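For this view, one protein chain was removed and the others were kept in their places.
Letters are used for the chains, namely A and B, taken in the order the chains are written, and counting of residues starts over at 1 for each.
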Amino acid sequence: MLTDIFVTGLVNGGVYALLAVGFSLIFGVARIVNIAHTAFYMLAAYMVYTFLNLAGLPLLVAVILAVGLVTALSMVAYKLVIEPVREYESAVLIATIALALIFQEALLLIYGGHFLGSPTLIPGQTDLFGVRVTYQQLLTIAVVALVLIGTWFLLNRTRLGLAIRATANDLEVANLMGMNVSRVAMYTVAISVALAAIAGVVVAPLFVVDPLMWLAPLVTILAIVVLGGLGSLKGSLIGAFVIAYVEAITVFTVPAGSFLKGAVALSIMVLVLLIRPEGLFGVAFEEER
Amino acid sequence: MSAVLYPVRRAFANLRADVFALPSRTIVLLFILGLLLLPLYSDDPYLLRIVIMACVFAIFAASWDLLSGYTGQVNFGHALFFGTGAYAAALLHHHFDITPWITIPVGSVAAMAMGFLVGIPCLRLRRTYLSLATLAFPLILLGILFAFPDFSGGELGISGVDRLFRNRVANYYAAVILMLVLCFAMWKIGTSKLGLIFHAIREDEVAARASGINTPRYKLLAFGLAGLFAGAAGAFFVHFLRIAGPSTLEVALSFQAVIWGIFGGVATIYGPVVAVFVLYPLTELIATFPELREFRLLILAVVVLLVLLFMPQGLTPWIRNKIEHVCQRCKNRNAIWRDECRICGASLRH
Partner (left out) sequence: MLRRTLTAVVAALAVMLSTAHAADPIKIGIVGPMAFVQGENHWNGAVLAADEINKAGGIKVGNESRPLELVKVDTNEILSVPDAANAMERVITQDEVDFVVGGFRTEAVLAMQDIAMDYEKIFLGVGAAHDQLTLRVGQDYDTYKYFFHVAPTKASDLGRTLFAVLGTIAGQIRAELGKEKPKVAIMAEKVAWTQAIVKAAEANLPKMGMEVVGLWQPSPTATDVTAELSAIRRAGADMIFTVISGPVGIVLGRQMGELEIPAIPFGINVEAQKEGFWQATGGKGNYVATLDTYGGGDVAISDQTIPFVKKFEQRFGVLPAYTAATYDAIYLLKEAIESAGTTDADDLVPILEKTDRTGTGGRLVFDKNHAPTYGPGYLTGIAVQWQDGKKVAFWPNNWNGVTYKGVKSFQIPKAMLAGKKDGKG
């Protein structure tokens, strides 16, 4: 059973990490709680489904196209919808909710409310430490590791990454230092959504695709970033695996309670908010605590 | 003879001075008259149903504004109070056969208690963290209800709840009067000293505390009041729809409150009411056109987005600014066609 928990937690944790890191990035830099984050993830899943199933494009092309298109779309959405209302925090919240609803409705109209299955990128399964895993799941772990390392590299070894980290640290001073803050914000949005899109592409074959699939992960992601600390990437990463393992433990130790997975994440979030709102690694801002 | 006429003349004078002087208040008066006289013009039950639902949601949205707009504690789980009121009323009615005339007030009080309960942990939180916590509360209640399906009906909820009146027109007037009374009460709270304290808490809590205001007490009060009014809306809703289900607690409903509040204009009370009466019939209207039916939610989301871009303060402040001026000297509002302030006489043209 322990190996079951280990492997299950690893796979799910990886997926959550991809989503949570992106979410945290946007919040840390642009102070935007992007309710539409998982909606972009859903869009990417639908796009890869379309390109692979309906257009019959080869695998790599479909993946790159899906991620690229969704990222481009996010930048357009940011420029058109989010940026004009940046100063009004509540307006930004509503704007992202409205965006997510628009995506949901558009997909509902185009594809209908049915559940669709994305084809497995790599069929087959194998035994890992005595636990049956599919190659698709292993692929997910590999991609997650690669992407996270790439993101770390981007953030810590490039000028853009420096700018992003500086802006996240102190927006006003970064502005004073001559960084184009709104440009940095836009790049951050692009990177964050790209991460979500990659998650969508990699995860779509594991799950089912439907226009409402953005709601459940949203709650889990919120729990994770609160646990890890809003604005802390390290926190999101660790938080993702903590939540994934707690969920795996719940399923294996209380099988009749496997529906509690969602409730467990939620309870953790509420507990963290009550006891230590800045989470494990969050930066406590003066006016926010 | 003149003694009888005197109050009438006095009322009319007040009307002219306070209400007709300002276009926005005149519009409100016309709106209230319109609502009250609607059944005389048409007794189409479908039309009355739409207005009743709009009244219920107007109370709900206004109560959100009282909490989130005035004190700045942005509540992402306002459906919690609506659902508490709904389920409390339905459970009392179902298990103990209590008449709606009692279950509605009791449901409201239950929701108010829930407001206090939830407000306490929220005292420790600010801004985004508070919003996220409030998002979780209705989901937690939902989980509890689902864990006891024999008591709560599980995903089916509690059905077969009686109506307040059997007659549709009677229900209509009950809804309209309830809405007018509760919203007026909320507006009065908003423009009173209590409302001023709420504004202060939102703008700068530290300064408010420094002025000697016990901010935690007032923040809690805001939660309680919002719970009271939203619970009343929920309880009435249940006695009209005749079923209390998990749909009264869902995230979509909470988001609706936020959308109505922001769309209409925060910290106004009348803003969300306007928003509901504009958006809700609009979405129903779209549903009657078969070609547009599927685009309903999409059109709503796009409209909201557009309003946000062009009127970021909300719809009603934008409208008010188009029909009224603020006097530079005494800060009172005047109709836009006036040349002089009606109170201090200063010139409004420049």
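Assume a residue touches a chain if its C-beta (ideal position, glycine included) is under 8 Å from a C-beta of that chain, and two chains touch if they have at least 3 such contacts.
A quick note: this is a predicted structure, and the numbers were derived from the prediction, not measured.
Undergrad: Which of these, A:118, A:167 or A:236, touches the one chain of the complex that we don't see?
TA: Checking each option in A:118, A:167 or A:236, the one touching the absent chain turns out to be A:118.
Undergrad: Using the touch definition up top, pick the residue from B:72, B:115, B:195 or B:245 that touches the left-out chain.
TA: B:245
Undergrad: State which residues belonging to subunit B touch the missing partner chain.
TA: Per the touch rule, subunit B residues meeting the hidden chain are 44-46, 49-50, 53, 146, 149, 153-157, 159-160, 241-243, 245-247, 252, 284, 287-288, 290, 293-294.
Undergrad: In the full complex, which residues of subunit A touch the absent chain?
TA: The list for subunit A reads 1, 4-5, 8, 11-12, 108, 112-120, 123, 125, 131-134, 136-137, 205-208, 210, 213, 216, 248, 251-252, 255-259, 261-262.
Rule of thumb we're sticking to: only the chains that are shown with their structure count from here on.
Undergrad: Can you work out the whole-Å distance between the CA centroids of subunit A and subunit B?
TA: Averaging C-alpha atoms per chain gives centres 34 Å apart.
Undergrad: Which positions of subunit A touch subunit B when the two form their complex?
TA: Interface residues on the subunit A side: 27, 33, 81, 84-85, 88-91, 93-95, 97-99, 101-102, 104-106, 108-109, 215, 219, 222, 226, 230, 262-263, 266-267, 269-270, 273-274, 277, 287-289.
Undergrad: In their complex, what parts of subunit B are in touch with subunit A?
TA: Touch residues, subunit B against subunit A: 74, 121, 124-129, 131-133, 135-137, 139-140, 143, 251, 255, 258-259, 262-263, 266, 294-295, 297-298, 300-302, 304-305, 308-309, 312.
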